[in-house]
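All protein chains but one are shown in place.
Here is chain A:
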Amino acid sequence: MTDGDYDYLIKLLALGDSGVGKTTFLYRYTDNKFNPKFITTVGIDFREKRVAYTASNPNGTATGKTFKVHLQLWDTAGQERFRSLTTAFFRDAMGFLLMFDLTSQQSFLNVRNWMSQLQANAYCENPDIVLVGNKADLADQREVQEKQAKELADKCGIPYFETSAATGAEVDKAVITLLDLVMKRMEQCVDKPPADPANGNGAAKLGEGQPNEKRCAC
């Protein structure tokens, strides 16, 4: 499916406890299908999707320019025994889908741990993250209230979505929101003034040094 005909390669990564639905979520996003079987992810995996991205102004209006974005969506195993492998991959991702299971209080409690894992291993201290509460379709089994999760997300200053990989609800929105954050981040990174002003202007060097003719003998 891949050719080089795209404008940006954006690498995102899904993390969170085992069983929260990372693999299923990504499969829903890329293929729009649901797989009710639970197949443990071995260490790491990734899926790809080509999307059209339309840049928007800060006020939210579209600027009209549309780009082709190739998404590489890394899936990680949540299990402890793969931890050293999966966290090593954190450093190569530009944005993160931090997922928990709305029907598991424990998976929500672990969000903080995952946050600190990110802080330690991601490319910067405050990478772009979207908090995702998955399995919203299982309303009767819900253990985590929206308010609770929203509070945490607000505290961390990140967006929060309640998704269902089973129905597809909010799945696209969560990913696109993250993509949008990353795209904005790129612009900020290149537009902020360089930390160290360039010293040494080329033209100034002209006079210095002793222009001596040299020819190598060997």
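Structure notes:
As a convention for this text, contacts are C-beta pairs under 8 Å (C-beta built on N, C-alpha and C of every residue); 3 or more make two chains touch, one makes a residue touch a chain; residues count from 1.
The working rule: contacts and distances are computed from a predicted model.
Per the UniProt record, the absent chain's protein name among "RING-type E3 ubiquitin transferase", "Synaptotagmin like 3", "Ras-related protein Rab-14" or "NEDD8-activating enzyme E1 catalytic subunit" is "Synaptotagmin like 3". Panel shows chain A; residues 2-9, 42-46, 48, 72, 81, 84-85, 88-89, 91-92, 94, 123-125, 186-187, 189-191, 193-194, 198, 200-203, 205-206, 208-216, 218 of it touch the chain omitted from the view.
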